[in-house]
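Report on one structure; see the data block that follows.
With one protein chain withheld, the remaining protein chains of the complex are depicted in position.
Up next, chain A:
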């Protein structure tokens, strides 16, 4: 930064005359802080112009001095008075506003409390119902899962090509009855029966004829009549048959009460 060059650039004169652009003026003010020579040049120019202004001075009318002083004092007093007054009014207005707000809040609480109490009880009841439902649904879910597992096991057995289908046809007098038996390689027996409802003291029983002797292959659940039921595992059998027995089943089949029978192919 060449200070003499800057001082003779005309910027200082332009600044004091108010001709310098905003950016240049800001720069000059900054330079004044940094370089005392520039500041001194500005001050010199300012006082030269101040002297010039004084040379051009025109005395105002005599009464002016007192009049202006009176106005200054009046206007200061008036302004302060007005200010403090409006301040008080504003304060009063604000405190009134706060009162209204407080009353409104109290009313809201007063009206709101019983409402919320009722609502809360409703919600509590709803929550306990939902909890019960949830437990039930979970239980159902477990049942379904078990059923699905069973079903998939059964499906495995049924879809296994080694599983044999044994058709049990209705014997004389029970021509409309029939049942199908699925017999896996490992001897698992599944039965799907289509048999008429029995009286409460009677029950269907499946028999396997092994080496000419009847062996119980389990009782049928009449409730699950049309569903596939898992029966007792039978490894070998020449024939299968279902008889009507007393509730709880029999050790020996009542052959007169045979409804369906069939041989594995």
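Side notes on the structure shown:
Note that in this section contacts are C-beta pairs under 8 Å (C-beta built on N, C-alpha and C of every residue); 3 or more make two chains touch, one makes a residue touch a chain; residues count from 1.
Just so we're on the same page, contacts and distances are computed from a predicted model.
UniProt records the chain missing from this view under the protein name "RNA polymerase sigma-70 factor (ECF subfamily)", selected from "Methionine biosynthesis protein MetW", "Glycolate oxidase iron-sulfur subunit", "Xylose transport system permease protein XylH" or "RNA polymerase sigma-70 factor (ECF subfamily)".
The hidden chain makes contact, of the residues A:2, A:54 or A:95, with A:54.
Across the entire complex, the residue among A:16, A:168, A:189 or A:237 in touch with the chain not shown is A:16. Remark: the residues of chain A touching the chain excluded from display are 8, 10-11, 13-14, 16-19, 29, 42-61, 64-65, 67-69, 71-72, 75-76.
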